[in-house]
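Just passing along the structure, written as C-alpha cells.
Note that one protein chain of the assembly has been removed; the remaining protein chains are unaltered in position.
For reference, chains read A, B and C in written order, and residue numbers begin at 1 within each chain.
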Amino acid sequence: MSTPLTALAITCTLKPSPAASSSDLLATQMLGALAGHGVSGDLMRAVDHQISPGVETDMGGPDEWPAMRQRVLDADILLLVTPTWLGQHSSVAQSVLERLDAELAETDAQGRPILFDRVAIVGIVGNEDGAHHIAAVLFQALDDVGFTVPAQGSVYWNGEAMQTTDYKDLDRTPEKVSASIATTVRNAAHLARSLREDGYPAG
Amino acid sequence: MSTPLTALAITCTLKPSPAASSSDLLATQMLGALAGHGVSGDLMRAVDHQISPGVETDMGGPDEWPAMRQRVLDADILLLVTPTWLGQHSSVAQSVLERLDAELAETDAQGRPILFDRVAIVGIVGNEDGAHHIAAVLFQALDDVGFTVPAQGSVYWNGEAMQTTDYKDLDRTPEKVSASIATTVRNAAHLARSLREDGYPAG
Amino acid sequence: MSTPLTALAITCTLKPSPAASSSDLLATQMLGALAGHGVSGDLMRAVDHQISPGVETDMGGPDEWPAMRQRVLDADILLLVTPTWLGQHSSVAQSVLERLDAELAETDAQGRPILFDRVAIVGIVGNEDGAHHIAAVLFQALDDVGFTVPAQGSVYWNGEAMQTTDYKDLDRTPEKVSASIATTVRNAAHLARSLREDGYPAG
Partner (left out) sequence: MSTPLTALAITCTLKPSPAASSSDLLATQMLGALAGHGVSGDLMRAVDHQISPGVETDMGGPDEWPAMRQRVLDADILLLVTPTWLGQHSSVAQSVLERLDAELAETDAQGRPILFDRVAIVGIVGNEDGAHHIAAVLFQALDDVGFTVPAQGSVYWNGEAMQTTDYKDLDRTPEKVSASIATTVRNAAHLARSLREDGYPAG
C-alpha cells in the first residue's frame, strides 16, 4: 500500500464554533475524500484561535499561531478553505497567509525553504461570485511560500449573482462539486506522495 | 429639463457581429435605462474593429482605435461591458484598457488629464463567477486614467458555479439585475451632469 | 468660502500603536493635503481597536466597530490606507471591508443606501508590488457599499521587486507620490462638496 500521508485543513469562516459553516462542510468533504487515498487529516477552524496580527512565526503573548504553524509543518497537504466576502477571501484567510509569509525566511536541513515538498489545495464557497479570483490569490500566496499546487487544485461553489443561498443550505452537493473534489484530492495525494519520496533538490 | 448627455458603450465579447452576445444585451439594457435619464448613447462591439496591440493613442496602419478613442472623448459616460473568461475580463476588454492607458499622458486645455469630468460604469456577464474581481479591475483602470466612478457603478450577472447558461439565455432578466441597472445608470447620469456643470479644478 | 467637510482616515497596518507605520504616514500626508481644501480629518488605526469577525453592523460583546462605523457615517470622505502583504490588502483592511458590507442593507431617510453621497479614496504602501490590484479591490468594495470614487482616487508607493525598504524609511517622499496626493485629495474634496450640495436622487 502507498505511503500514509497527513493533511491539515484550515477553514477561514468568520463564524466561531459551533456555528454551522459552509467552509467547514466543504473541508470535511474534502478530508473525507482524502481519506480514501490514504491521507488522514484534521480540521482547524482558524477563527476559534487567536492569530495575532503580524508576519512573524511567533508574535508572542496570546498568539496561538505557533501551535497552528507546527501542524502545518507536520502535514504533507495543506487544505485552505475560505468563504467569499465582497468577492475576496476572508480576513481570517488573509491572516493565515500573512503568518505563513514568515516561512519565506525559514529553511530546512538541506537549506531549502521549509515548506518545500508540501502540497496545497484550496476550497472556496460563497453565495456570491469570487471563486476564480480567490483561488488565484491563494495559489499565488501558498506557492510563493513553498507549497506545490497540483493540477486542478481548487474546489469551489458560488451561487448565482445576488442570491443568498449558502453551500451548506443546498439540498445536495452538486455533482460537479463532487467530481471536482474527487479530482483535486486524487491529484493532491499523488503529488504529495511523489514529493515525499523524491523531494525538490537543494540549490 | 436637465442637460442632455451622451454615453458610449463598448462591449468586449470575443464574438464578432452578428453573433448574439450577452455583453451586448446587457449594454443595450443599460443604454435603454440611460435614455430615461436624458442620456443618448451608442454601442460599439470592440471585436468588430481592429484595435492594434499597444499603449499609444494611435498605433498607425490598420489601427481603428483612434476613431474609437474620439468617440470615448466625445461621450460624458463610458459604459464598458465584458464577458467573464477564466474569471477575468476578456482579452478584448484588456486591449481597450491598454489603449486608454495612453490618456494618462494627454491633457486638456486646463492642463488636466484629458478624461477628467467623464463618468465610467461597467457591466459584467458570465456563466461562471468573476464579476466582483472584474469590476475591481475595470474600476481601477478606468479611474486611474481619469474617469469618475459613481456609487454602485457596476451591473453584473454570473451563473451558479460550473453552470453553462449565459445571460442572454435567461428566460427573463433577473429582478435584481434590473434593479441594479436602474441604480447604476441613475447615479451615472447624476454624477456626469454634476461634473459637466462643475468639473474638477485644475491643479 | 466653500462648505467645510470632514474626512476619516482608517489605516490598516498590522502593527498596533505606537509602532511607526508607513500606512499612518501616508494617511497623515493625505489628511494634511485635505486640510488645504477645507476638509478636517481624523485618523484611526484599525488594529488598535477590536473589530470582531463578521458582517453585521454590530457583532456585540467587545466589538468596537459600532463606534468606528458611526465615525464613517459622520464623515464626508473615507480614506482607507493599507499596507501590502503577499500582494494583497491586509487582513485588517479586509475586516473593515467585511464590516462595511453590512451597510448594503441600511438605508437613509430617502430610502437610499446609507453611504450614498460619501466619497472614498485609498492609499497603498508596500516594500513590494500590489498597489494596482489593491486599489482595484478597495474601489470595488467601497463603491459597491455606496461610496463614490473620484478620478485618480488612489495614492500608492511600492518599492522595486524583492526590496525591503518601507515607505516610512524613504529619505523623502517621492515627487510623484506628492503630486498624486495633491490630485487625489483635490478631486475628493471637489466631489464630496458636489455630492453634499446635490446628492444622488432616490429611486
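In this text, a contact is a pair of C-beta atoms (placed from the backbone, for glycine too) under 8 Å apart; a residue touches a chain by one contact, two chains touch by 3 or more.
All of these numbers come straight from a predicted model, not from anything done at the bench.
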| Hidden-chain contact residue, picked from the options C:Ala136, C:Val149 or C:Val185 | C:Ala136
| field | Touch criterion as defined above, residue of C:Gln29, C:Ser52, C:Ser95 or C:Asn158 at the omitted chain | value | C:Asn158
| Sole residue of A:Leu43, A:Ala136 or A:Leu170 that reaches the chain not shown, by the stated touch rule | A:Ala136
| message | For review purposes, identify every residue of subunit B that touches the missing chain, sorted by number. | response | 14-16, 47, 53-55, 85-92, 94-95, 97-98, 101, 137, 140-141, 144
| task | Touching the hidden chain in the full complex, which residues of subunit A are there? Just list them. | result | 113, 115-117, 132-133, 135-137, 139-141, 143-144, 146-154, 182-183, 186-187, 190-191, 194-195, 198, 200-201, 203
| remark: Across the whole complex, the chain not displayed is touched by subunit C residues 86-88, 128-133, 136, 156-163, 174, 176-177, 180
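One rule holds in what follows: only the chains that are shown with their structure count from here on.
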| said: Centre to centre, using CA atoms, which chain is the farthest one from subunit A? | reply: B
| Given the contact rule stated at the top, which pair of chains has the most C-beta pairs in contact? | B-C
| request: Averaging only over C-alpha atoms, locate the centres of subunit A and subunit B and give their separation in whole Å. | output: 36
| query | When the C-alpha atoms of subunit B and subunit C are each averaged to a single point, how far apart are the two points in Å? | reply | 25
| note | Expressed in whole Å, how far the mean CA point of subunit A lies from that of subunit C is 30
| remark: By the touch definition above, subunit C meets two or more other chains at residues 137, 140-141, 144
